[in-house]
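For this depiction, one protein chain was excluded, whereas all remaining protein chains were kept in their positions.
Going in written order, the chains are labelled A, B and C, and every chain counts its residues from 1.
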């Protein structure tokens, strides 16, 4: 039942707004609303009860193992939420003067420094509001760099076929053409294919390492050399930074620009789809182009903002007020809780968990996409044999996992591996959770063999059974509308 | 699975305590613990996940209609929680000086005044930590009053047979003998029976009005006269104050002392079994005996505490630090949100909801215990006919209601009505919830007739099926113990 | 090990299963010369208590000034229930709802949010959020250029009365799409964009006109005339609106003869704390005809195998993870948690509650402006009706005055002088429903003394 269906004309949580309607007669009649918007009319209790019960219909990290590959669903420490929600932080207006902003600016500046250190980059901007915006900022800086040198013909961005969809989409938004580079059979970029496509038209390459197939590209130095020698720059997609945090630094691998997904690696919440934060780091030659604002520290006068006036070559402003500050604060708090040692442990235990889970699934007879490789913080199994033998596909297995109380891994991505599950357990899961997941996978395979309909019709124990995505797209219904004349009333 | 069963030696939420163990070598070895306590060893995520999932196994006001008679399960406004949890309130030490306590003392003083006004009593103490402690304080004040007058033979406390169990238990704790007074067939106290038992031994009578059978005792003035003329005092059990808030005042009915359940009438949370708060109000002659501490306002110097030294005749201190302050704050906030008008509406709509539900259930063929009476904020139906006809008892119906998503009303109380359900919808439920409850009751009666086993074995859709209470008492297991030598380790 | 549950026994057993001797061995495919040696610049980890003390000190360090700044972010009261429910773990720690059956909570919230936004804006459909109001306007501009089948010229008329930060954000984001953003001037007396200003730059066809309501000065634009004017020229109209103002003001869907085509804006006033500027919530609504050009997530209603109603992400073919380089936008993660907060906020307030909030803000700002204008030398800049912000002219440099006010713990407003030098010493003030009479009186007094100091300087 929708909240709108709980609505009755005249009902409302009356204490939550001013108790009377103030005079607004100076608003010209012609510009006024004629009918009330059909928002729900419910009591506070009804709203609380409705959304509390709705929340219980979600899987989440706080309730379930959630090994969604490439998404880094690790535990979000509760202190990050409560400390970022201290009244002093919540009440600060984005246009407050620097005299009244030193507290948060200190946090932001320290976060800039910590991100520089952990990525090996020369400078960092916290401005991008999410990973995709960080990507856009990254490729825009590459373009700004070439343009500033008069190198206007570099209009082609190389993207591996295994890349996240955001990579080509961002490159297009920055005005590039996209050329795909194939992945080799061992999971590394096909270096010969790369050599064949680089040239004077090459603006750069967008890579994530470890890649989305779950392995660390051993040729990264050769790739960097190839692209750099062709005059291109290397962009690092930080989606998989959790795999190497404190172990290898993108800056040391030769990357010129990087974005980070703080909501992945720095454990800020995913929130059912955001907010994220996508800071970008750059080598020295790209520093002038960083998006604004930046925080600078002046030993005498404390912290101050750098904006358009201070950074005339900047690619500019990406949101009105400089980014998802509350998320940056959470990441800062997380980083302070971890410290240097804790950061190294993130990648170590994320990798341990992934390799353990890979080893157990392999031992249980599941087929690895890259059996000869180490897992990074994630790995891929392919269910093409099960699909062929039992007529049960990856999506069926994913849905059946929900019945067993496990969120499904990422399905059908990367596109180059058929019937694949991309599995990322993260470092915060205990061994028991991994073992339980393996048991569930074994049981589901047995079900697929013995009672395939059970798997094909899964899930069975959730608030709804398998949903019809085709119907959703064909018979589009994306907003509730009030019955004619019912819920609307004159103001 | 218990949190203890998630435990593994050496696991812990390490950031939540000091990172190292400080020197404590000056603690004598002989007085030290030899083995670590077998507390769980889990990560923060495991604790969060475990308790989040556990919470989902509860019915609560925030998730379900909860018409538990006599318990006033109304909505707890969320602002009461967040404002009582402001850092300035949470950080205040109970022994902080008055110079640093004026903020909360102002709230407490105003709450005292509002409770005086709404009950019609002369003075109020906020000290009792719950309703039962308020009862104890109330009867102890009656005793102190008689004792102070040298009236030492008044050792008998009258208690109606319909009373809450806490009434006789509290009277006993105050050193009284308890004599039961029967309820008449119409639900009012049997006034003749009362007249027959009052006398020079009578210390007082403990009454709630409306009574626990859900009706307002029309003879209250005659009862008061009878008891007062016999030299006894009248004690008002505030459990049902929600029914008359702002409509009738116990002080005007002739009561000498009253306790209030703020967690009922003033909507502080029940918390799965507390905390409550049980302030007491008294007429002028009982004022010297109020439990301490009290807050007094001095126009020049602000608020200050009255304690043992200021109130030598006080029955004394009931908890170390003067009561459940955080609950008192919540009640204060609720009272300020309601104001005088809002308080009157509480009883009006609680009564409207109860009478509507009573009318609908009666129309559906359910038997009322007091069919000729108005419901107060609650009422009783008796299922003795259904029990006889279908072999399905009140407990079965109660459990089956859970399957329909309704918490059961109070069962088998008051004891004098066979197979009874005491139903209290409260004012915060919308009409739709009441209608849904009636539909469920009708369906369950049909099931009782057609498929009684379904009802007798209910619930079916909850985390557990019907639990074996006898086994719990016979094979007592009230604490998990570690397997021999497993979970304990030397410090 | 903070947040890592592994015991020594676990580690040993896991390494044994993998068949390696150490965790370090798991990194053996990484060229040795790349392995990071240290993490200089990252301090040692702190306990939660120490971090708490540090952050409490930082949060306290900037005092509790009284805020009279608006300019795109507004200090509204947020009902206590909103964030207590929003931060429940099941909302807070869930991912984008890719597995719909395990995400009905989030998906239904998205659908309800979309429904509420269409109700507020009077348009047919809404997406499930973008980053913020400014980036939403950038997406709206891109979308309008893609959508306009009659005008192929990628020109968009952008009034100067659109918030300057929004204009800069749009300029940044669309800079490589070959879109020409044409500035439209405004009337210096009323603060409004007049048709004449539009005409002045409409010598070539244009794909869209942006119409802010209220505009950056708080002034109400003549949205009906602007809409009709632009649509008569085959352009699409993009409304940039404040959702709280929409409780009182004509919704974009009702503008002019045919209604605006697209509406976007900042959802922050719907239950988001100021929080230094984010996370906020960009929203984007449009007419049904343009839904396939809408960027971002969209939740849709559907049925399960049993015919039971459920919700799922739909039209994913628009999105980057399916369409890749041909997607409507590169957006992936959006502002889901803020959508949850906004949805609960709107459910609790309802239309009437939002009306009261809007009316209180309007009345408070009117009173504030009146009182400040009693200070000698302070005067209103524009004479047109306005919503809950006012542009005032000061008899001393705005920057100096604001600094003087800040010393008295009053954040006096937004300095318009940087962006609109033609206005002189101009200050944009705002008093939401939270500002009390006492605070307004205190501002007036503080302004008086700050002006004395500023003039003396």
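Heads up, the rule we're going with is that a residue touches a chain if its C-beta (ideal position, glycine included) is under 8 Å from a C-beta of that chain, and two chains touch if they have at least 3 such contacts.
What you see is a predicted model; the values in this text were computed from it and never measured.
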{"item": "Shown chains touched by the chain that is not drawn here", "value": "A, B, C"}
{"item": "Contact residue for the chain not shown (choose from B:133, B:202 or B:283)", "value": "B:133"}
{"item": "Contacting the left-out chain in the complete assembly, out of B:122, B:228 or B:345", "value": "B:345"}
{"item": "Residue of B:158, B:398 or B:441 touching the missing chain in the full complex", "value": "B:398"}
{"item": "Touching residues (missing chain, whole complex) on chain A", "value": "8-11, 13-19, 42-46, 48, 52, 77-79, 81-83"}
{"item": "Touch list for chain C against the chain that is not drawn", "value": "47-49, 52-53, 60, 64, 77, 79-80, 84, 87-88, 433-434, 436"}
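We adopt the following convention: only the chains that are shown with their structure count from here on.
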{"item": "Pair of chains joined by more contacts [C-beta pairs], A-C or B-C", "value": "A-C"}
{"item": "Inter-chain centre distance, chain B versus chain C - centres from mean C-alpha coordinates, in Å", "value": "46"}
{"item": "Gap in Å, rounded to a whole number, between the CA centres of chain C and chain A", "value": "20"}
{"item": "Of all residues in chain B, the ones touching two or more other chains", "value": "8, 11, 15, 43-46, 48, 52, 77-79"}
{"item": "Two or more partner chains touched - positions in chain C", "value": "1-6, 10, 45-48, 79, 81, 89-90"}
